[in-house]
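Shown here: the complex without one of its protein chains, the others still in place.
Now for chain A:
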Amino acid sequence: MTVDAVQTTAAADVAKRERSLATWFANSRVLTGRQIVVYIRNVPTVLQSLIIPAVSLVLIKVVLGDTVGEATGQDSLYGTVPLMILVGSMGGSMVSAIRLNRERSTGLLARLYVMPINRAADLTSRVAAEAVRILAVTLILLAVGYAMGFRFSQGVGSAIALVAVPVVFGSAYAVLVLAIAVSSPSGAPLVQYLGLLMNVLMFFNSGFSPIDAYPGWLQPIVANQPMTPGIDLMRSLATGGPITENLIKVAVWAAIFVGAGVYPALVGYRKAATAR
């Protein structure tokens, strides 16, 4: 009887500790390290997620730079670099979505689920790893952009804020993508469709071509789609210009991504880990 009681309290203790903030933080840190190691060891994926945006950046500048520059009177790099940073940060989340689906089918999620680990830690670790990858791709693209003439004229504070934009925005987007990945059956092409949608977004924003060059009926959509405020905000942070409105729009989009993603992600995660 006493043994039983001791065991029950111990179990209750473990359960309480499992839910505590400290456990969540410690578990997330370990799992984030794991995610990053898994990502880095897959060399072709690393190259693809870092080199393709860099090559696209150079190509868009070389092919369309003069034309768009003439039309706007500003070096087109100030649109293209932010555009490719956002594309790079959003596009890479497909990789982590596919990895999540694979780790579910290999049973890793179920194995983590039966251990005394905080329920949200796996999810946060995936988002945190995404944030690290986004930071890396942002710095690489900024370096490539700098080599072609992209400059910060607004000081160090603005430069740091510029880097923070894709990290926050991309992480919020990653929550949504992970939620979709974990709630869709493995092998479903949902993530690919999301990739196609992102490719469309890549052409219809203020970084690819000036907004007033789009047909009239398309302009409101182009101006308010998720990427355009981010691009304009980053452009302002690099060269100066209005910030508040775009900052609010970016925050709203990020909040929508997270708000739409968190609950389905947690529920889907439990289902994915326990379903047989």
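Here are a few things to note about the model shown:
One rule holds in what follows: contacts are C-beta pairs under 8 Å (C-beta built on N, C-alpha and C of every residue); 3 or more make two chains touch, one makes a residue touch a chain; residues count from 1.
Heads up, the rule we're going with is that contacts and distances are computed from a predicted model.
One chain of this complex is left out of the view, and of "Anti-sigma factor antagonist", "Branched-chain amino acid ABC transporter substrate-binding protein", "ABC-2 type transport system permease protein" or "CRISPR-associated protein Cas5", the protein name its UniProt record gives is "ABC-2 type transport system permease protein". Touching the missing chain, out of A:39, A:214, A:253 or A:269, is residue A:214. Summary of contacts with the chain left out: across A:71, A:108 or A:262, the touching residue is A:71. Remark: the omitted chain is touched by one listed residue; of A:63, A:143 or A:160 this is A:63. Taking the complete complex into account, A:55 is the one of A:15, A:55 or A:267 that touches the chain left out.
Interface with the hidden chain, as seen from chain A, comprises residues 44, 52, 55-56, 59-60, 62-68, 71, 199-200, 203-204, 208-210, 212-215, 218.
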